[in-house]
Structures are given as structure tokens and as C-alpha cells.
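One protein chain is absent from this view; the other protein chains keep their places.
For chain A:
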Amino acid sequence: MNPSTEPQHPGTADVEVVIIGTGFGGLAMGAQLKRHGRESFVLLERADDVAGTWRDNTYPGAACDVPSHLYSFSFRPNPEWSRFFSPGPEILQYLRDTAHAEGLLPHIRFGTNVEDARWDAAAQRWTVTTSQGVFTGRFLVTATGHLSDEALPPIKGLDGFTGDVFHSARWNHEVPLEGKRIGVIGSGATAVQLVPELAKTASELVVFQRSAQYVTPRPDRAYTESEKQLFRRDPDAMADHRSEIFWFLESRYAERRAVPDILDKARSQALNHLERQVKDPELRARLTPDYELGCKRVLISDTYYPALTRDNVTLEASALDHVEGSKAISRDGNTYELDVLVFCTGFETAEPPYARLVHDANGISLSDHWAQGMEAFASTTVAGFPNLFIINGPNTGLGHNSIVYIIEAQVDYILGALDWSRANGNHVLDVSARAQERYVDELQQRSDGTVWLSNGCKSWYIDPRSGRLTLIWPNFAHEFRYRNGTFDSAPYTAAETSAAR
């Protein structure tokens, strides 16, 4: 089934809730609105299919690194997951099936790029301008993802590169890679999945590594037919399996909190993995991180290190500096003759693209509002931006558990907010600036002593402008649901609301 074959409805529409994005976030929001009997909503999607991350990331080897039975919706358990860590196309299919089975396709407007969104104080509505017309709604939910707009570092001479260039999230399947000389720029979560695949057929593969990563074993395996049958026949067994995975991952939060014994154990597990898989002491040294474990995403792979020991693979332990014709030259001055450059350089994160689109009643954008780094009350609402909810926005990222769990908690919060507003004469929800400040201050306090703020830790979780931890939820995942999963009207009814701005 291809959702993009659904008819499109161009033009203006007025609905109760306008949702931007149809990845895990947008689909969860839509499905729950539907399940709660709310039909007046649209999902605006710039692409022509659902699934966001999993539609875009089609590179060889793409898979989730949180086990599938947890990296999926609690309200749509899937007994069919083929593996502990299922491959990308299976996740894409799961999300397509979700959109279909939850009855969301009639609500989705594909090929609809949101260009601007403004709060109209008089009408008490959001005006959302898109490539396919204008939509208005009492509530705006952004679910545009935090890893959806690729980041390309400015590389001198790249324009004149004689070969093919693309980003891992915009894979060019037309370019044949067999027997080619390929440069992979970056050594993060994507590169670790991609490199072992490319190494199999490339004549030569160069990995440009700016900084070494911690890599731990990946306990992947296929589910047996009898396990899948048990999950089909006994959904409780599947729920128990999900819980088991959740609490196992949750226990690892102690590593991020830098509890000495626990962090030591995790670090030595990663370093032992390196030692077992890489015998050459010189290569091993280049692969040994110089910062604390957990500062950046801890990667899992059993095939990355072995790939780097192959004869056709070179680890260049410095960043790509510039390009001259067919030559890629590293910061350390090494030159490689290459046919293809693949950028695995991650995504725009500190300043999310949606922040430039969304404006308050005075026309000030969220991104100007967030000049010193993004922040939100309950990681979801922003003072001065009434009836706006941000899914997967400030302080929602996890280093140790599934983002889908966080998204579902946010969706529950939003449902509660919509119910409360409706029950109170369509009360406009503008959170008090003071409540937001208090929330953010406490988060920063709770971040003290975590590895993200440890010496020498430099990662995309921290806003370079303020040095604050703006992407990560610096606590247990369960604490997010406890704090932020249930709507409480108090911070939205305080006298200081909006007037204080």
C-alpha cells in the first residue's frame, strides 16, 4: 500500500487541530485523537509518504538501535518484528500500516510543505500557510522531528567534486557503489550501520572520523516462528517482553548520571569490545574516545570495528577538510582519490527548522524567541505561543531509551490539554513564563553531575550558544511521563499568563 495514492485536498481548511509531520510523533498524535473520538484534524506532510525518519533513511544497513518491541507504539504492539533490532524498511512498513489501520490517511495532506504558522490573537486560531494553501486551527502541534533536516558541513571545493555526493538521509540509489572508491564523512550512529555494508563491495572505503565513538556489542537476533506465534496468541507475553527491554535500558540511565561503579563497568564493556575486535594497537588508539561514555550517543555494532580492519578500508582519524577535483583532503593533510562522498554528518539540531516557521501574535518567531537555546514548559509548550504543542522538541531526547515512549507521554499531555480547554469554554492555553522558567531551571539543576556536562564533553545535545542541555531529557524516561505525561491546568491559568510578556 502506498499512502501517497490517496487523493489530495488542496485549498483552505479550518480544523480543530493542525499537526505538522507524519513520523512517529505525528502518527501517534493523530491516532490518539482518532481513538478519543476527535475527528477535526489534519496532518500536513511535505513528503509523499508517512514515517519521516524511516522514509528518508534508506541507506544500506539502516535499522533501529533501540529494540523493536520497545521502539514502536505501546498501543500498536507488533508480533511480527523479525529481529530484536528490525531493519529500516520494516519500521517504514509498520508506520504505513499504522497510518492505514488507525484511519489516518483521509486526514493526511501529502506534498504539503508548511511555510509559515502564526497565532491570530483575535480569532484565537493558528494560521498555517503551506505550499498547498492555508489551514487554520485552534491548536497547532509540531511533530517535525529533531533529526529530519540534514546537516552538511561547509566543505571548500565540494561543488567541484568530480564524483557523486549525497547525505545518508537522502540516499541516491541511482549511484552504483560496487567497486567504487567511497568516502564516508562522519563516524556516528549512521556511519556505524553503513560502513560494514559499503565495505563489502567498495574497492576502497575511507572513513573520515572527527572524533572516536564508544561502540558496544549489539545483541541482535531473529525472533523464532514460535516466539512470534506466542506473541500473536498471548499479547501479555509481548507486553512483558516490552517491559523487560524498557527496564533494562532504563537501568542504564545510571551511566549518564555518572554513578562511578556503573559508568566504569559500561566503559570497560565498550573498551573490551574494541580490544577484542581490533588487534592493531595503532588502529585501536585511533578508535579510543577521549571523552566520557554517554556524552555522545553510545553506538551498538558487532560489525563496525571488523569492517575497519579490512584491507579495503582506511580509518582517517581527522575530519574532511576540503576537496580538489576528485581528491578529498583531510584536516591532517592526507589525500584520497575518491568516486563517491557520503555525508553521515547528522542533522540540524540546536536550532530546529520548525522554529523559524512558527510565530507568536506579534510576528516574533520561535527561533528568535529561542536565541539563547530552545526551552519549553513540560518540554511541550512555550510561553507566548498559545495553543502550540511541540512533540519531540526541547529536552525530550534520550541517550538510553526509546523516544517513542517520550512521544506517547507528550501525546497524553496534549490530549489532556485539549479536553481541559474544551471543558472550559475553549480556554486558550498560554503557559506562564514563570512556570516555564522554573521548569527549565530545575532541568538544568538536574543535569549537573551527568556525563553530558562532564569535562571535555562536546555533543549536539548541548546548545553551543548557552552551553545548556537543550535536547536531552536529563533523567529517567519514566520520570518524563510522571512529570509531563498528565496535563495540569494550573500553569495555564495563572494571572501572569501572557500579560507578563
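By definition in this document, contacts are C-beta pairs under 8 Å (C-beta built on N, C-alpha and C of every residue); 3 or more make two chains touch, one makes a residue touch a chain; residues count from 1.
In this section, contacts and distances are computed from a predicted model.
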{"item": "Absent chain [UniProt protein name; select from \"Alpha/beta hydrolase\", \"Ring-1,2-phenylacetyl-CoA epoxidase subunit PaaC\", \"ABC transporter permease subunit\" or \"Gluconate 2-dehydrogenase subunit 3 family protein\"]", "value": "\"Alpha/beta hydrolase\""}
{"item": "Listed residues A:G37, A:P154, A:P260 or A:G363, member touching the removed chain", "value": "A:P260"}
{"item": "Omitted-chain contact residue, chosen from A:E39, A:D120 or A:D240", "value": "A:D240"}
{"item": "Absent-chain contact - pick from A:V18, A:L33, A:L70 or A:C344", "value": "A:L70"}
{"item": "Residue ranges of chain A at the interface with the undisplayed chain", "value": "70, 74, 217, 219, 221, 239-240, 242-244, 246-248, 250-251, 253-254, 257, 259-262, 405, 446, 449, 476-479, 481-482"}
